[in-house]
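Questions regarding the structure given below will be posed in turn.
Excluded from the complex is one protein chain; the other protein chains are retained at their positions.
Just so it is clear, A, B and C label the chains in written order, and each chain counts residues from 1 on its own.
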Amino acid sequence: MARKEKKKSGLSIPDAPFRPGEESTFESWPWKPGDLDRPDPAKCEAEETSAHADGLVRVLGDDNKATGAWDPGLSADELREGLEHMVRLRIFDDRMMKLQRTGKLSFYMRSFGEECVAIAQTMALEEQDWIFPTYRQPGAQFVRGRDMVSMICHCLGNVEDNIKGRQMPVHYSYKDGRFISVSSPVGTQFSQAVGVAMASRYKDLDEVTITWIGDGASAEGDYHYALNFAGVFKAPVILNVVNNQWAISTHANFATGDGEFASRGLPYGLPSIRVDGNDFLALYAVTKWARERAASGTGATHIEVLTYRAGAHSSSDDPSRYRPGDEHEKWPGGDPVERLRDHLIEIGEWSEERQADLEERIDGEVTSAYKEAVGYGDMASGPYPGADTIFTEVYEEMPWHLEEQFDEAMEG
Amino acid sequence: MARKEKKKSGLSIPDAPFRPGEESTFESWPWKPGDLDRPDPAKCEAEETSAHADGLVRVLGDDNKATGAWDPGLSADELREGLEHMVRLRIFDDRMMKLQRTGKLSFYMRSFGEECVAIAQTMALEEQDWIFPTYRQPGAQFVRGRDMVSMICHCLGNVEDNIKGRQMPVHYSYKDGRFISVSSPVGTQFSQAVGVAMASRYKDLDEVTITWIGDGASAEGDYHYALNFAGVFKAPVILNVVNNQWAISTHANFATGDGEFASRGLPYGLPSIRVDGNDFLALYAVTKWARERAASGTGATHIEVLTYRAGAHSSSDDPSRYRPGDEHEKWPGGDPVERLRDHLIEIGEWSEERQADLEERIDGEVTSAYKEAVGYGDMASGPYPGADTIFTEVYEEMPWHLEEQFDEAMEG
Amino acid sequence: MPNMNMIQSLNSALDIVLDGDDDVIVFGQDVGYFGGVFRTTDGLQAKHGSHRVFDTPLSEGGILATAFGMGINGLRPVVEIQFADYIFPAYDQIVNELAKIRHRSGGEFWSPVTVRTPAGGGIRGGHHHSQSPESQFTHTPGLKVVYCSTPYNAKGLLISAVESNDPVIFFEPKRCYRGPFYGDPHNVPTWDGHPEAEVPESHYTVPLGEARLAMEGDECTVIAWGAMVHVCEQAIRDSGVSCDLIDLQSLVPWDRDSVVASIEKTGRCVIVHEAPKTSGFGAEMAASVQERCFYHLETPYGGSPGGTPRSPTPLNGITCRDPLA
Partner (left out) sequence: MPNMNMIQSLNSALDIVLDGDDDVIVFGQDVGYFGGVFRTTDGLQAKHGSHRVFDTPLSEGGILATAFGMGINGLRPVVEIQFADYIFPAYDQIVNELAKIRHRSGGEFWSPVTVRTPAGGGIRGGHHHSQSPESQFTHTPGLKVVYCSTPYNAKGLLISAVESNDPVIFFEPKRCYRGPFYGDPHNVPTWDGHPEAEVPESHYTVPLGEARLAMEGDECTVIAWGAMVHVCEQAIRDSGVSCDLIDLQSLVPWDRDSVVASIEKTGRCVIVHEAPKTSGFGAEMAASVQERCFYHLETPYGGSPGGTPRSPTPLNGITCRDPLA
């Protein structure tokens, strides 16, 4: 083929706001705690939330104080519990990432910068509520009491992995906690969660389902199915778009033509709220509101959780190739762990020393959990789930053709 | 299995507003011609159209006069041309339906009550623009000059069917008119059209693409893909949701949680307008506006065409089973053909006699086109496209395995 | 015993499972108020309530996704995809999600959804109302795949499918809804008086994984499913060859023992299906048959059953796959 000169093109392609070598200069937020009212969740119509969709629900101000109609009035104990889970998740993640770096784990994904999301939101729910997460809400499991050892066994894929090495690390499944198996295809859980919620209502049970989707994955058809079915059937579901600005290397500017997510719920008839995803109190309060609404039979809520993916997408990713390395430090929403810590200190219920003690205690917890887990088998040498598990639990009972294939495989 | 009593259920299921045996009492429209301004199409932002999305662009008033900022100021000749095409489509449809009823056609779908849609909209476009229709915009072909004989040959599936009997009747393809092959899976064209438009822009050509989707089909993922890609890449595409209230037997109440379609485009960054789909002038004007906008490089427009499917879904359907039989007569938007006719009469450019003459002339046109078409082969006895056409045009060149299968089939 | 056509027997199956188990819930496009474009769910909403039998948005992906979620949460959804050609927008939800949830969660979660869908040609549907996409599902571990062919097996298989704790893709040969199809488009018999149309009113099952011997003979084994069973029946009669005609009924898992026994007896085998030949389920059958019957096969049975007319559907011609020819 002969080389041709490219003609002029009018095609318009978005870009990220800042690229490596540039300085990330986020505008500071125009939104303040107290800006927005808190409508009656059981009666609220979508239209009444347009200010909430265009604004931002905040509770924790820059002065580390909690103010406004959305202040959930949590006790110091509850706040300390939240802080502890967030610290636990951060330390756990850091340790796992180090293990990955030293070849002891095949792969890992951190929740860094987003620890608040699943933890505050799960704490705002009832025990019987269903959790239908992505890979960036493992923290919900701590709230629901999952044993860290079993989480690590899953990541190692050893013989104690409850899902038997069938999925990559961080694809947790935790039935006892009503935490439904994480699936790699992004977005699918969002629409499925609506079905889980419809079933609860069909059975007339006081159960709510919460689910999350990324800014990136909101471009999948499942996002549209979820909002639409939730609106049409008034499902008791809490639909969260976690807008952490990035989908691997692709900025959220490629995920929507107008840069906003929350307001997308409005034309489906869903009250829609944007919330500061690094503000534990705001996130707790909005989730509690959505749960009240769902439980009242009025239907679903659409929430944009505004945050920033502070770390790499996963252990396979190198964000310095596509964004300024220090961008996460410039995020107007700050760091969720520090903000809750500072609030507790501000109200006189916490101190730097207690924080240090907490971190040390959890560090020990993670160390001993890892030791125990690895005692059941490490990545390099096992023991792993038996080869038969390739063929089991595919069906309720193994049909003859899988039995034959199993036999063939064992001979091979 | 033992019979169980059904427990109480809280599941909320919508319904159609009126069912057989009930009286359809539509509220009369609050919207009047002149309500809405006409923003500059090249500069308009999505936000500026929220009134247009919640309201209704009308030009023809109840007094049959044209008023307001959206009056496109068409000449009497242009209006008569539009009327002629609409009458042509209605008479053509009626004849084809009769043929189906007498066993001469396998299947048919009318545009009854929606004749305005494709005809006004195609007239508002330029010749080089691409048309990516569903089965309910065949009228665009009349505007683009397609020979009625070849359309009937397609419906008969005879040897002159340009698509060789491969699709059901009404699945037209008309390359010369840039009318892209109709596909049965609903919704797919909507997102594909965005790609057609992106290619035009990539090549920096003054070409716009228009496409349509039904209220029902807007629940498919393709609808979301289309709006999102159009918004992100500012594609020169006109995205029409034809809200004709019904998807076969399923009312539009099952298609969206809030009963509105137009406003769904806003959070994608797309100016969004609802227009009276039975008002030739309004539809023409809004389409012209969207074309101007697309051609200026500003991007796509999302339009809800508010209308009513006056007839059965298709020749296989019996709407009296799921809606009041006379519901279409109660539609606040009236009949699109009558409204344009009455406007022309009102402005002194038409008369009952001329209307009768027109109908008679077109009746003759259809009769002779049918005679000619059926001369090339009828449904019962052909001649049909050759059996080899089962295997041709599957690939650019027939690969050996299809050659073999063809040979096998011919032996059989 | 009452005589039912396939629409009636499927309707009866749904009625029975709705009656018998509160966890059964039936939905899809037009299945509620109207009773389905093929009338399969006629009367069920009126009888069982609109919270148990209802219409949905026009979204196959959304239907399967919500069904998946309901299944996780203890229900037993039976959904309709209006034509098998339109199952593909839900393909990801079926092959990546529904099929894999039990395995991927280590058995913690599963979702016993039944997906009913009219398939196959012969109704002048063109290439988007005629596909028979069974082999696009038989490759995916975790799914059971069923293809009924008569009023009797339609009802019994559907009840088994709904009662199964595995997801089932349930194909209904739409050409046979109102009568068997013997291959001649001008001959349109009904099910009236057909022995396979004698259908008990009450609950019964046809087990998944078992084939049906539709004709008995000793010179050749013919394997078919769906509408092709009747086409083969006619063709076998016309040919005068003495054949076992095996109506496979279940494609995954299929009935190895019946197939092997028959081929060991006849020494010959022909496989007939509607879908395109390349990578059709006939290929799997042909490969499997020779894999396990190699030492029992005699000479190849030459050619396809006689008298089978070409399907009017482009690229959905009748396929004969003869593992020995």
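Just so it is clear, contacts are C-beta pairs under 8 Å (C-beta built on N, C-alpha and C of every residue); 3 or more make two chains touch, one makes a residue touch a chain.
Quick caveat, the model's predicted, so the values are computed rather than measured.
Among A:248, A:345, A:374 or A:398, the one in contact with the hidden chain is A:248. In the complete complex, the hidden chain is touched by one of C:89, C:122, C:167 or C:226, namely C:89. Shown as candidates are A:59, A:217 or A:300; the residue that touches the absent chain is A:217. Mapped onto subunit B, the interface with the missing chain covers residues 130, 132, 161-164, 166-167, 171, 173-175, 180-181, 183, 185, 188, 191-200, 202-203, 209, 221-222, 224-226, 228-229, 232, 392-396, 399-402. Within subunit C, the residues in touch with the undisplayed chain are 85, 88-89, 91-92, 95-96, 100, 103-104, 127-128, 135-136, 138-141, 252, 275-276, 278-284, 286-288, 290-291, 294, 300, 314-315, 321-325. In the full complex, subunit A touches the hidden chain at residues 1-7, 9, 11, 13, 15-16, 19, 106-107, 164-168, 171, 183-187, 214, 216-221, 247-250, 254-255, 316-317, 321-322, 387, 389-391, 394, 401, 405, 408-409, 411-412.
We adopt the following convention: only the chains that are shown with their structure count from here on.
Rounded to whole angstrom units, the spacing between the C-alpha centres of subunit A and subunit B is 42. Counting partner chains per residue, subunit C shows two or more touched chains at residues 51, 56-57, 59, 61-62, 89. Among all residues of subunit B, those that touch two or more other chains are 7, 9, 11, 13, 219-221, 254-255.
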